[in-house]
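Every protein chain but one is kept in place in this view of the complex.
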Amino acid sequence: MTGSSTAQDRQASPIAPATGKLGILTPGLGAVATTFIAGVESVRRGLSKPIGSLTQMATIRLGKRTDNRSPLIKDFVPLANLDDLVFGAWDPIPDDAYTAAKKAGVLEDRDLEPIKDFLSTIKPMKAAFENKYVTRINGTNVKTGSKREQAEALRQDIRDFKAQNGCDRVVLVWCASTEIYIKAGPQHATIEAFEQAMDASDEAIAPSMLYAWAAIMEGCAFANGAPNLTTDVPALLELANQKGVALSGKDFKTGQTWMKTIIAPGMKARMLGLAGWYSTNILGNRDGEVLDDPASFKTKEESKLSVLHTILQPEKYPDLYEGFSHVVRINYYPPRGDNKEGWDNIDIVGWMGYPMQIKVNFLCRDSILAAPLVLDLALFSDFAQRAGMKGIQEWLSFYYKSPMTAAGLQPEHDLFIQQTKLKNTLRHLMGEDQITHLGLEYYA
Amino acid sequence: MTGSSTAQDRQASPIAPATGKLGILTPGLGAVATTFIAGVESVRRGLSKPIGSLTQMATIRLGKRTDNRSPLIKDFVPLANLDDLVFGAWDPIPDDAYTAAKKAGVLEDRDLEPIKDFLSTIKPMKAAFENKYVTRINGTNVKTGSKREQAEALRQDIRDFKAQNGCDRVVLVWCASTEIYIKAGPQHATIEAFEQAMDASDEAIAPSMLYAWAAIMEGCAFANGAPNLTTDVPALLELANQKGVALSGKDFKTGQTWMKTIIAPGMKARMLGLAGWYSTNILGNRDGEVLDDPASFKTKEESKLSVLHTILQPEKYPDLYEGFSHVVRINYYPPRGDNKEGWDNIDIVGWMGYPMQIKVNFLCRDSILAAPLVLDLALFSDFAQRAGMKGIQEWLSFYYKSPMTAAGLQPEHDLFIQQTKLKNTLRHLMGEDQITHLGLEYYA
Amino acid sequence: MTGSSTAQDRQASPIAPATGKLGILTPGLGAVATTFIAGVESVRRGLSKPIGSLTQMATIRLGKRTDNRSPLIKDFVPLANLDDLVFGAWDPIPDDAYTAAKKAGVLEDRDLEPIKDFLSTIKPMKAAFENKYVTRINGTNVKTGSKREQAEALRQDIRDFKAQNGCDRVVLVWCASTEIYIKAGPQHATIEAFEQAMDASDEAIAPSMLYAWAAIMEGCAFANGAPNLTTDVPALLELANQKGVALSGKDFKTGQTWMKTIIAPGMKARMLGLAGWYSTNILGNRDGEVLDDPASFKTKEESKLSVLHTILQPEKYPDLYEGFSHVVRINYYPPRGDNKEGWDNIDIVGWMGYPMQIKVNFLCRDSILAAPLVLDLALFSDFAQRAGMKGIQEWLSFYYKSPMTAAGLQPEHDLFIQQTKLKNTLRHLMGEDQITHLGLEYYA
Partner (left out) sequence: MTGSSTAQDRQASPIAPATGKLGILTPGLGAVATTFIAGVESVRRGLSKPIGSLTQMATIRLGKRTDNRSPLIKDFVPLANLDDLVFGAWDPIPDDAYTAAKKAGVLEDRDLEPIKDFLSTIKPMKAAFENKYVTRINGTNVKTGSKREQAEALRQDIRDFKAQNGCDRVVLVWCASTEIYIKAGPQHATIEAFEQAMDASDEAIAPSMLYAWAAIMEGCAFANGAPNLTTDVPALLELANQKGVALSGKDFKTGQTWMKTIIAPGMKARMLGLAGWYSTNILGNRDGEVLDDPASFKTKEESKLSVLHTILQPEKYPDLYEGFSHVVRINYYPPRGDNKEGWDNIDIVGWMGYPMQIKVNFLCRDSILAAPLVLDLALFSDFAQRAGMKGIQEWLSFYYKSPMTAAGLQPEHDLFIQQTKLKNTLRHLMGEDQITHLGLEYYA
């Protein structure tokens, strides 16, 4: 009895090594992308630590507790090395990464100035962008032509970037704004319908979808950091499977939703009831401004609201979780800049129905929380594709507010189950036993 | 590939059924014990729900996600039925359970009055109690004689209770106060030394140890709801192994520490650093008064402080967790009565070292959170013993601030690992596959 | 030098004594009105204290600090006695005061049951009510006919109530819902225009105005507890001056705005700057439901937003207060019922521009805070009218979110200036020196 699965569960297939350069291209060169790029460069120069990144800092326990085998993930799994990363971006605003980072106001001068030389060289390519999908932003650095033409131009951008930088592989991580709410329709049902809609510049094809299509066509993994529909449609899922491309999304799980997927599982673990959960956010960055538009907010709200029901399963626990109130508000409040703040009031119910309250005030920093996720998703997506995994990467649910899952499955929102899934997937891919925390052998 | 362990990990040995009556004896008939008893009776009469109790309300997933097998734990595992429970208690204050509950002020009249008849019949037996171990309490309903004589009297109490109530089995759950801080010494090293110390009324033998010794000698499982040393000494562990008795402890994990073992794993899952964690509590019940004595507080503080280091592993993650400040304060503040309130300020560190803050304000109810734990521990301890498990029940770590573990092992404080351990233990004992959340089969 | 004004500032004119019964009629018999009535009756029976009421509990310092003259206000000023109060109400929902109080869920059974006999006798008269002004409420207990006819019927109600109860005097205090936002127009410019608009059932004449017109015509003081425009129009101000009627309003200052008018003056006293103030509320009572309608919320929001600018005077202190963000949100959140909760985040600025934050979490009870205001306004309005004061009672600004003031004056929002104004007005009316807190005489 080992407290772990046996060898026959293990994957045998070889994983291609992470040789050569890996290009990371981000649609969006705003607060998140520049904080990500600045941080990686700063780490490469030995000026800071990649805090918040599992690929760089986390260990993974292998075998029994008393085996004392806990290598760093990056020593256990063949990931691209930070020194091999090359960065590029698209943005409707033509600022280079240094200028954009200064405007974003996330990083302080003492962190930006030492790498100004590097950041200044990163200039955004022309974006596939339309104001009607993100009404609060206007930009001049944009592509023209039909949606199909823009998508083809994006493919060319990827090929050019790869060639100019000598990249072996490229991944895309969406770091741009939340688009207005779009539902999957017939235009997204098949590859053919999708491409016809691109040809017709159909409005159901949002700009983010053009990036996703281009990425898949070029064989690049795509990770979706916004709640936009993007790849979560049959046409692009099918295309990714055909092309052997790894996809994941949607919406980086930072700040309040991250906390929610920590506390809700804790409450449920103890079978405490929930009468209501009120969440409000104040933020003053471009993201806040974009979400001040009700159409963009709806996309975000859908992403944020789904979390609790899936974790708490009211259908299975009606006495505890049926009919709770769940209110989520986001308010544009300029004094805070990127320093998003959340306040949650949670009305819980205990033994014999007695009410209690938990209030969580989170003074966070949006881009500081998101940046390491960009890094991890880029490296893990690249790794997954080299390991032969294609389509939805459910094991990366850990990073998302609205994880994509196979049709018919509920998304998993519990951060700790997501973590177990992620780590057991790594163990499995590398031929190690899975961990179940049984551990009865110590008390035989 | 099943995302779970295989059949050879499964336990085959039969578990004795839960037939007949189960006596639950609590040292202490104060806020926690009366809330527990009142709640069980109220549930038996259909007046309330046993919210917070895993044995009564939780389900357990068996097999694959898509198997849709999630029975209630109580339908899966042979636990004693609520209708078969009989209650008894010891307390230095002679109030019956109804009077004690009224004084405790936890439950409202609308919940107490309908079961006054029942509660009034529960009168505490004379306690083994000495004011010097709990300086803020004085009581008249106490045993006299040497420590050995008191311990023998406790054994007789247990036998009498069993006979008078026709119990098949009895378990003890400590629901009394925090004693002054005691370190394990030579008096606790062996069974012989322990019994000699009892004969000599040695001051190293705290009253709680007399209950534990009596319970073990009578073959009764013992669960320790306070941070007192009690059974966590070689002498009593050895005795329990000899007698086939299940032990668990120490210190019910409610309120602030429960939250801490939810949030710290969440922070660590994401590899965010910690600069400091300041926790303060205000409470106005007897517990608050007892902890206003520095000697009792020290016992509690040790229990509360250990949690973070074990979860965060600063030795493994020096860049993230070395040298954080951890301050825990408890303040006696009468306006609140049993409605304990905690305020935590958590200084976390993100990408490139940027600081963020989380503040948690928990308006909880001490006894409401503790009562279902008493029930679960009584039922699971009884079950464990019937399943042939003896000595430390590490799988019940889920319920404790300072889990007892085998020598040489670190206690596990992460609530979610504790939960996995508990559920996988149940699966294992009942011959089911363990869950690893791998789930790659859905994406084959 | 006395630290106070001299005798020539004092009023000489006699004040009519408070003989006979005083009728208090409230449009609205919901949470606020029933809590008010239940409380007064409970105080009369010696069952509770009128906490929160200046007329019942506050003292007023007279003369020098060392004179030790601080009588209760009610012993200093001739106010109606609680035993002389008689209650009546109008409401579109026909529940009697006991039933309405039970539904409101503010008071617990232990406070309601002992006075059930009394409350059950108070049945609401038919209301002048139209759903279009308060869209979330529907009621059957309503008057019909043109607006003029309804207004005349209200006058008849007042006369009948006075006769049936043998009242010497009657005052009206608006305790009903927030109406949709209405701006003063030509219909409110003159008495004639107003009455013609009533005849025409013009939609600019909201139901609350009918009550106000009826009250003034009957010589009854009117206090406006909602942000509705009501008496704050030239026509009704003129009519009140003609009829010698005392008016005050608008919108009871409870909860969050009360706190705001405490903290903002404190910040300004110290010349600390303000970058932003974010206020959110959660409440689950009828008020919350009504304010969930954007049109009603607009009325309330106007009332809540004006407070800060008037206190902070950005035009006078541009370096400190120009351009701060002020966001106010109200969210309907059923779990809380009447227990409204506010959360404020205040971004302040100190020496050399360094930012600091104040966060205020107020777990309040809406009707508990409003009830003593109803009492004070009824008694002070009655007193003012007996003292020959008519039209706007600026000295009662203390009780309102949007104090009515003479044309050309800024409303005063600072709670402490409001308090000084109120108390110095009482001193003045009773011929006592005003207090200036100079007090240099002690250091001569």
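A, B and C are the chain letters, set down in written order, and residue numbers restart from 1 in every chain.
Heads up, the rule we're going with is that a residue touches a chain if its C-beta (ideal position, glycine included) is under 8 Å from a C-beta of that chain, and two chains touch if they have at least 3 such contacts.
Model, not experiment: these values are computed from the prediction.
Per the touch definition above, the residue from B:Asn141, B:Asn165, B:Asn241 or B:Thr280 contacting the chain not shown is B:Thr280.
Contact residues of subunit C toward the unshown chain are 1-2, 4-6, 8-9, 35, 38-39, 42, 48-54, 57-59, 65-66, 70, 107, 111, 258-259, 262-263, 265-266, 269-273, 316-317, 319-320, 349-354, 356-365, 368-369, 371-372, 389, 391-392, 394-395, 398, 405-406, 408-410, 412, 415-417, 419-421, 424-425, 428, 434-440, 442-443.
Touch with the hidden chain on the side of subunit B covers residues 275-276, 278, 280, 282, 324-325, 327, 329, 331, 333-336, 341, 343, 345, 347, 359, 361.
Throughout what follows, only the chains that are shown with their structure count from here on.
Subunit A and subunit B, compared by their mean Cα positions, are separated by 39 Å. Along subunit A, residues 359, 361 each make contact with two or more other chains.
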